[in-house]
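Note that one protein chain is taken out, while the other chains of the complex remain in position.
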Amino acid sequence: MYRRYNDSSAEIGRLLEILYPIRRSLISSGSEKTLNVIEEFVSGKIEVTSFLSGTIIDTWEVPNKWELIDLKITSENGELLFDLSDSNLRVVIGSPAFEGWVDLDEFIRHCYVHPSISNAIPYVTNYYGNPDWGVCLSKDELDFLKFNHKKIHVSLLTKSQPGALQIGRLEVGNLDYSAEQIFFSTYNCHPQMANNELSGPIVWSMLAKALIEISKVRQLKYKYVFHIGPETIGAIALLNSRFDEMKSFMRAGHVLTCLGIENKYCYMPSRDGNSFADKALKFCFDDLAIDYSIKSFADRGSDERQYCYPQVDLPVCSMMTAKYHEYPEYHTNLDNLELISIKQLIDSYNFYMHLINIYETNYSPIVKTRGEPMLSKYYLWPSENIAGFSANKNKAMLGLLAECDGESDLIDISKKLSLKYEEILKIATTLKGCDLIY
Amino acid sequence: MYRRYNDSSAEIGRLLEILYPIRRSLISSGSEKTLNVIEEFVSGKIEVTSFLSGTIIDTWEVPNKWELIDLKITSENGELLFDLSDSNLRVVIGSPAFEGWVDLDEFIRHCYVHPSISNAIPYVTNYYGNPDWGVCLSKDELDFLKFNHKKIHVSLLTKSQPGALQIGRLEVGNLDYSAEQIFFSTYNCHPQMANNELSGPIVWSMLAKALIEISKVRQLKYKYVFHIGPETIGAIALLNSRFDEMKSFMRAGHVLTCLGIENKYCYMPSRDGNSFADKALKFCFDDLAIDYSIKSFADRGSDERQYCYPQVDLPVCSMMTAKYHEYPEYHTNLDNLELISIKQLIDSYNFYMHLINIYETNYSPIVKTRGEPMLSKYYLWPSENIAGFSANKNKAMLGLLAECDGESDLIDISKKLSLKYEEILKIATTLKGCDLIY
Partner (left out) sequence: MYRRYNDSSAEIGRLLEILYPIRRSLISSGSEKTLNVIEEFVSGKIEVTSFLSGTIIDTWEVPNKWELIDLKITSENGELLFDLSDSNLRVVIGSPAFEGWVDLDEFIRHCYVHPSISNAIPYVTNYYGNPDWGVCLSKDELDFLKFNHKKIHVSLLTKSQPGALQIGRLEVGNLDYSAEQIFFSTYNCHPQMANNELSGPIVWSMLAKALIEISKVRQLKYKYVFHIGPETIGAIALLNSRFDEMKSFMRAGHVLTCLGIENKYCYMPSRDGNSFADKALKFCFDDLAIDYSIKSFADRGSDERQYCYPQVDLPVCSMMTAKYHEYPEYHTNLDNLELISIKQLIDSYNFYMHLINIYETNYSPIVKTRGEPMLSKYYLWPSENIAGFSANKNKAMLGLLAECDGESDLIDISKKLSLKYEEILKIATTLKGCDLIY
């Protein structure tokens, strides 16, 4: 059913390059701009819901809008040491502005380095505290500073002011009020990082764009709900504003994140572990003959923490290639465009499109006859039987019929008969055409 | 409780010899004659239900009656090459008549050989197509023909005319309308073959005859329903005429087939795999200390295909020794009287009689006391206890009492305590006599 992205590398590459340098944070012009760029790419309207700074959402309070304007670190003799030209991770998110000379010791007190990788600039946030100003360097950079400089001039320009948390939503497919929903969630709050930020919004955009096109020519069974917003507080804002709808109608959901590095695939289960989303996602790996590892729900780290929270307990699980917390470049400036590949983004898109195809076509067939039908009458069986060997000629069809008990869906039957989903779907379609199954 | 067949080999041998050469097919005088012979053997009435040719049964249509009358294949010089004297498998079932000279090439086009065994005449059917005439030879025979003959004369006499599909039924035991049923099914549509045809009707007849005799002297708990008819369409005709009764009252059922070759036993599960029939049959193997293999339901091939079809889903499973499709002589003239043994037929009968004994006596006992009873009062326990060793003297009785929870039946208890069914039954009978259990 679906549009393949094989020849669209250039289009994806352009989108990546536009989105990469944007200065995003929880609430920021950068995050708003990200939504606009995506909206244009998918050729569909993203509905935005806003929550003003100071709004209480359950136990949370929406913080101020925070903008990073500029950073210049210069030496005693006016030489520019560091600025934002190579990475906008150099400023602690949430840091107040600061301008002035500091001696080395004081600079070190305000400077964050990565705990283990000496050439990585760490991604540091302080959203909900009242932090002092702070900058991030790699340990190598800081060591160089220590050797060569006594006094340093910092010119850090940031702005914190009331604004509004924005979450975006795009619906496509069956738009009936009571349609069951397939949910895709991603986030747009991380600055200049590739796998653990951009890969999510990119695949999200590719899926949304494809479904918008498909829905023009074909009725879809499900309502596809695409959510985008800042991580954690964005998901909590969504849950607190639409929980009853989500609980009633969500059939399956997936967090789109960490989909850009070429690596062994992994599966992050939902709270339940056996929801329809888990079953379909795991089957999708097998049906595509993709080897994958199974992560523990205890190692969840993105918005499935919210969607799968107790009492929330939505059927949300995910596929990733290089999982947050587990690849060394995670949350550093080394998570950059060289680390990911357009090929992997397209493969990740194709994986989820295969899954969507299964969602759309899967159902639980039920036989209509009492005992096996006279298949030869429908030209589905040879009339001639030599020494009992003929039965093997159409074993898949007899096998499928024997599973049409209304309890097994096409996924179950495909697994049981060890046949590709596509083949099972084809046989079921034939039998339904002959009025032999529901 | 049951009559053993140890001294009845001669009786079984006579029955085999009468039934073996009869020319059976789906609808034929041969199948009718088979029913008559069996009826006489069991000394009980087989009720016959008929379905006229052309009748629609679900998606099936009852075919014509087809009779094989004669075949003579002769050479240019009038020498008789093949006729039916050694096997009536030499004609494709359903073949029209033919008389005339054919050259070798044309003969080959009408001749079927076995795909892998060169000295076997295959069993070929074409019930539901509109076949050309056809004969079956072994590959060796055909090769001989090719070398020695250019022209062959075929005189094939068959007759196809409207008739009636017949299914036979014999009921014995508790004949109350609402009695639970134990079901035994076999088929009488295969020509001259021993294991995959006659072993079924033979054991069926032995069981029916034994139960008729037993029921004269003893009340039976269950209604034993014996069904016989052509494979597949016969079972479908039965299902479509009596489904509600079968679904309501059948407690366990077994297809009797492939019971004549001395070989490792095997078990073909029901659709459910855990029905009472499966549980009892598997237990029967263990209780008789018979080693057996478990077949996959996916490899079902006889009438359990119909009885275990989705939505039909009856508790039917089977024991076999050499399963259809799995022994090389299957569906050829090599499946003959030398291949099977009367000893195995009697062993198979004894197996099913042991199972029937379990069906008749099994129940779920429940204790009547609150805490252990004072067994010594009933002379079931030594009053004297030396250093705590006495408890072992009647451990089986205490063990059985501890399982009389109304959820475990005697089969469960026998398995749990690793004791023979007979011993458990004896203890339960004693305790029931003392009014200590229900």
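The chains carry the letters A and B, assigned in the order they are written, with residues numbered from 1 in each.
By our rule, a contact is a pair of C-beta atoms (placed from the backbone, for glycine too) under 8 Å apart; a residue touches a chain by one contact, two chains touch by 3 or more.
Please read all numbers here as calculations on a predicted model, not as lab measurements.
Undergrad: Of the residues A:Lys33, A:Arg305 or A:Lys420, I need the one that contacts the missing chain.
TA: Counting the whole complex, the residue in contact with the absent chain is A:Arg305.
Undergrad: Out of A:Thr59, A:Ser178, A:Gln219 or A:Ser418, point to the residue that touches the absent chain in the complete complex.
TA: If we include the chain that is not displayed, A:Thr59 is the one touching it.
Undergrad: Please pick, from B:Val367, B:Ile411 or B:Ala428, the residue that touches the omitted chain in the full complex.
TA: B:Val367
Undergrad: Need a quick check: the contact residues on subunit A for the chain that isn't drawn.
TA: On the subunit A side, contact with the omitted chain comes from 58-61, 112, 114-115, 120, 122-129, 131, 232, 235-236, 239-240, 243, 271, 297-298, 301, 305-306, 308-313, 324-325, 330-332.
Undergrad: Considering the entire assembly, which residues of subunit B contact the chain that has been omitted?
TA: Within subunit B, the residues touching the omitted chain are 366-367, 369-374, 376-377, 383-389, 391, 398-399, 401-406, 436.
What we mean here is this: only the chains that are shown with their structure count from here on.
Undergrad: Calculate how many whole Å lie between the centre of subunit A and the centre of subunit B, each centre taken as the average of the chain's C-alpha atoms.
TA: 58
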